[in-house]
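Quick notes on the structure that follows.
With one protein chain removed, the remaining protein chains of the complex are shown where they sit.
What follows is subunit A.
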Amino acid sequence: MSKQINVALIGNPNTGKTSVFNALTGLNQKVGNYPGITVEKKEGICKLPRGVKAHIIDLPGTYSLNASSLDENVVIELLLNKNDKDFPDVAVVVSDVENLKRNLLLFTQIKDLEIPTILVINMADRMSYKGISLDIPYLEAQLNTKIALVSTRKKNGIAELKELISNYKDLSITPCMNASEIDREYFDNLRKAFPNQLLYKLWLVITQDVNFGKTDRNEIDAVADFKTKSKADLKRLQQKETIKRYQFINNTLKKGQTIDLNTAKDLRIKLDRILTHKIWGYVIFLLILLTIFQAIYDWSSVPMDFIDTSFASLSEWTKNALPAGAFTSLLAEGIIPGLGGIVIFIPQIAFLFLFISVLEESGYMSRVVFLMDRGMRRFGLSGKSVVPLISGTACAIPAIMATRNIESWKERLITILVTPFTTCSARLPVYLIIISLVIPEGRFFGLGYQALTLMLLYLIGFGAALVSAMVLNKILKIKSKTFFVVEMPNYKLPLLKNVVLTVIEKTKSFVFGAGKIILAISIILWFLASYGPGEGFNNAEEIVKTEYAGQNLTDDELHEHIASQKLEHSFLGITGHAIEPAIRPLGYDWKIGIALVSSFAAREVFVGTLATIYSVGSDDEETIKNRMAGEVNPILGGPLFTFASGISLLLFYAFAMQCMSTLAIVQRETNSWKWPLLQLVIMSGFAYIIALIAFQLLK
């Protein structure tokens, strides 16, 4: 068997590492036009020429080997640990042709670790546009390396890169800079104390500790005759190192790179001036949001109606086609309506993801980050918190993981704690169904009331996150420094393939993830609703018949009364009535109460639960929406959802912490149960109070 070689893709954020990774491995990892997309190691296999197999590792972006955030630390820990099973046989440093100077800093550092290194200069398709030309042979000689000029977008240079990787044994491992140049005396001492170690590696281990305090330095302290310098001294040396490296890079690029500014077209500066303008920036952002929410409504109404009626007739058909019995009812009244409750939202969810992914890919999202950075600071967040807050619109879990690129622990903790307020896609179905029931369909300057309400709910979520961040910032007594690196990526035409993949990927994981839970819960609910203890359930027929004996009821009416008598006295009905006192002040009946409780596992269960509860025992197969609209509120007598109870429920869902998986992730990322439990109690308590106030004021 041929040997498998380890190849690590390393580079500054947003240089296209993951794009190169996908090109080499044929996988589809997430690519996005802002820094910090990849926060964890990802692996894949690539077949190279002459039967060599490469194990490719995609890493989070890092600006230098002097790490300051958790995701950057992943890279350094890998490179400093020769025994790691992933330790690279060859490092591929991916750089962006437009930011070569900054990108080469990291390259020279990796070179000095004496790891065989290939330099990929990516985004070659932008060279003519920017008037850049490169003298590749000269650069190769100066940097002691092999260079592959690649454009993953035009699919150029990948074959050459594979060829270079397979010949990795020929790569020179001569460093770019002699580490002792940083400070002769200090490094001479270091060499004497550790004669067998690579100087630059030692230096990194020592300074790593200064920056991060994580890597174990006992080994070094143990050598008695070696005097470590003070932290301030080490910092100064680090700066000196950076300056030396830039001197070297500048000299190299002076000859190796020419930029003809006359041919360079720069739309970017003009666009940036408007998009990040203090006033126009916000106006444009708001307009974009309005358009998005209106489009979500306008474009998806047709497919949604189609899905809704299809599920209703599927239920009907099942009932007629299969022999009557418990399993048939389970299918027709439990499983099919339950699943319909989630499938119906696929169009809207897919459109939302489509817009978000176009905004990300085009580079606009980073302008929003920049625009808001100033404001965010006042709330105790950094501009980088915007990325989690925005990706929280899909799901809080990846969003909370995306906080790993926030350097300051305090800012990171605050971001983790407030991210669940952003409106995730699981809230969307709940919002949509309630909005369609209580908000009129009219329009106001071409904007539908329903779309405006939805947008308002998104803004409320975002606002709640900001306000609670401000409060946490005041309360939490954690000292930590803040750094500022918001990098503005270039504008790019979104690549259709990336956008489509993201939409499919996210929609799929939403539907299947949610679908499985909803399926399971609707089965259980059906059982609880179809069986019950005692007289009230078992003798439902007689009880109803004696009760209505005097009145002349039609068969249908009688049937309906029996069904509802049964439901009220089923296991589910009894539980529901037990919790009713707690939710009655909010304007909800026991059925909503059940839906509310079951959605503490995951919010999207709400609609499926109601669909199942309302289907059990009923004969005519109606669409979910009609059924909910027709239900009568036992407290007020009118429709189940009045304006007041609808708004109250919307607000409850906006604030409550109803997602077990998010709690588990918060526990993992903060390494304590304290934070997720606080989140659960405070958010849900707050939601209850707000919903209570809303209902009492509006009713």
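Here is the rule we use: a contact is a pair of C-beta atoms (placed from the backbone, for glycine too) under 8 Å apart; a residue touches a chain by one contact, two chains touch by 3 or more; residues count from 1.
Rule of thumb we're sticking to: contacts and distances are computed from a predicted model.
The chain not displayed here is annotated in its UniProt record as "Attachment p12 family protein", chosen from "Attachment p12 family protein", "Cytochrome c oxidase subunit 1", "3-isopropylmalate dehydratase large subunit" or "Amino acid/amide ABC transporter membrane protein 1 (HAAT family)".
Taking the complete complex into account, A:Ala602 is the one of A:Ala602, A:Ala644, A:Met657 or A:Ala694 that touches the chain left out. Checked against the hidden chain, the listed residues A:Ala8, A:Ile37 or A:Ala426 yield one contact partner: A:Ala426.
When you scan A:Ile574, A:Met660 or A:Ile682 for touch with the missing chain, the hit is A:Met660.
In the complete complex, the hidden chain is touched by one of A:Phe510, A:Tyr614 or A:Tyr653, namely A:Phe510. Touching the missing chain, out of A:Phe87, A:Tyr246, A:Phe527 or A:Phe571, is residue A:Phe527. Mapped onto subunit A, contacts with the missing chain fall at residues 40-41, 323, 325-328, 330, 335, 394-398, 401, 424, 426, 506, 509-510, 512-514, 516-517, 519-521, 523-524, 527, 601-602, 604, 659-662, 664-665, 667-668.
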